[in-house]
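In this view, the complex is presented without one of its protein chains, the others remaining in place.
We just call them A and B in the order they show up, numbering each chain from 1.
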Amino acid sequence: MKIDRFFQLFVVKEKKFFPLYIELSKNILAGANRLVDLTMEQDEIKRLEIARAIKACERDGDKTMATILEELYKTFVTPFDREDVHQLASRMDSFLDFINDSAKKISIYQPTCIDEAMVQMAKLIEKDAELLVEAVSQFEELNKRADAISDLCKRIGDIEHEGDDLYEDYMSHLFTQEKNAIEVIKKKNIIQSLEDTTDHAKSVAEVIRTIIVKQA
Amino acid sequence: MKIDRFFQLFVVKEKKFFPLYIELSKNILAGANRLVDLTMEQDEIKRLEIARAIKACERDGDKTMATILEELYKTFVTPFDREDVHQLASRMDSFLDFINDSAKKISIYQPTCIDEAMVQMAKLIEKDAELLVEAVSQFEELNKRADAISDLCKRIGDIEHEGDDLYEDYMSHLFTQEKNAIEVIKKKNIIQSLEDTTDHAKSVAEVIRTIIVKQA
Partner (left out) sequence: MKIDRFFQLFVVKEKKFFPLYIELSKNILAGANRLVDLTMEQDEIKRLEIARAIKACERDGDKTMATILEELYKTFVTPFDREDVHQLASRMDSFLDFINDSAKKISIYQPTCIDEAMVQMAKLIEKDAELLVEAVSQFEELNKRADAISDLCKRIGDIEHEGDDLYEDYMSHLFTQEKNAIEVIKKKNIIQSLEDTTDHAKSVAEVIRTIIVKQA
């Protein structure tokens, strides 16, 4: 009986992690949703409000991350490799930091207009976040769902390629069309920050794939 | 008796690490002190001299880092997790690289003037280095001093937020006030490099906190 309780405790402890990852992925999605709003908002004052809301999402993510780390050091048995549990949480947390950085760049630079390519890039980031929520929600059945999760990760990788092309086309356009150098700097930095975010989303997907390969 | 000597050897080996970390933190502080000097120096020639002195600090740090790595691979038992000993040293070493990079940026770009925000940012970096020396000096009594060290780390985190605000205000100001695009590029890159340094200081503090959590 004692042994039973012991194993039960194990299982309980393991399962603590899954809802935390789901929570963190939802913090990310909330930030990404607002990032799309931000790129479509023309009003300066409203933009500042949205940027503040994104900052709040990022702080929520920090809290979830702190809870994951606490659980990690309290828990003897983790659902995956301890190192991977840590790295996945840490990269998910950074994904939200990248979203917040992109929002900050828009607030700081206040470009004369937000070009269509920026809206498109924000939508790619939102798609990444949606796929991540979907992947993470299936973690509890990782072995059964390995193929489905792997496929979601692959789609996040594809989005990064799409973002790459969008970025290159936009930059070529920017450097040939925009004659105001200060405007070039502003827009270059905004699109760069958005594109870095899609790169980082891919690196989150890569950690998930590593976990799947190890469990297989 | 043999056993006693064996344990004594252990303790001796463990204790080797602490002075090396203190040395590395002092290399960092020496660099940070000179970085403040650099931002307050108007004379071009004297600035080059200070930049060279910072480069020398960075090389000292490289040597201390090399000694830590050597000790690490020679020592079977380390005071903390082997991985953490490595990562802490590596991030402290990078902190000094960031300081040196900031100094190099100032030397390379030679902006027409060094704005007050840059001096303030260098002072935040110096404060970070002072707090780090203080934290690292208490490592030998980590368990007893966990709260005090944790508090110092928290203050390094707070400085990063301060640096963030300073950076954002300065950038908004720069992009609305400065009309010379080349001057904008120079100043943007200098303040960015300084702000990256405070970000990195925070990441050093985070490793220390991880070590504390694990030891608790």
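One rule holds for everything that comes next: contacts are C-beta pairs under 8 Å (C-beta built on N, C-alpha and C of every residue); 3 or more make two chains touch, one makes a residue touch a chain.
Here the structure is a predicted model, which means the values were calculated and not measured.
K.L.:
Just name the one of B:L69, B:V119 or B:V213 that touches the chain not displayed here.
P.N.:
Per the contact definition at the top, the residue touching the missing chain is B:L69.
K.L.:
Of A:V77, A:A148 or A:A181, which sits in contact with the chain we cannot see?
P.N.:
A:A181
K.L.:
Spell out, residue by residue, where the missing chain touches subunit A.
P.N.:
Missing-chain contacts on subunit A: residues 168, 171-172, 175, 179, 181, 184-185, 188, 210, 213-214, 216.
K.L.:
Identify the residues of subunit B touching the omitted chain, counting contacts across the whole complex.
P.N.:
Residues 69-70, 73, 104, 107-110, 181-182, 185-186 of subunit B touch the chain absent from view.
We adopt the following convention: only the chains that are shown with their structure count from here on.
K.L.:
Centre to centre, by mean C-alpha position, how many angstrom separate subunit A and subunit B?
P.N.:
Inter-chain centre distance comes to 28 Å.
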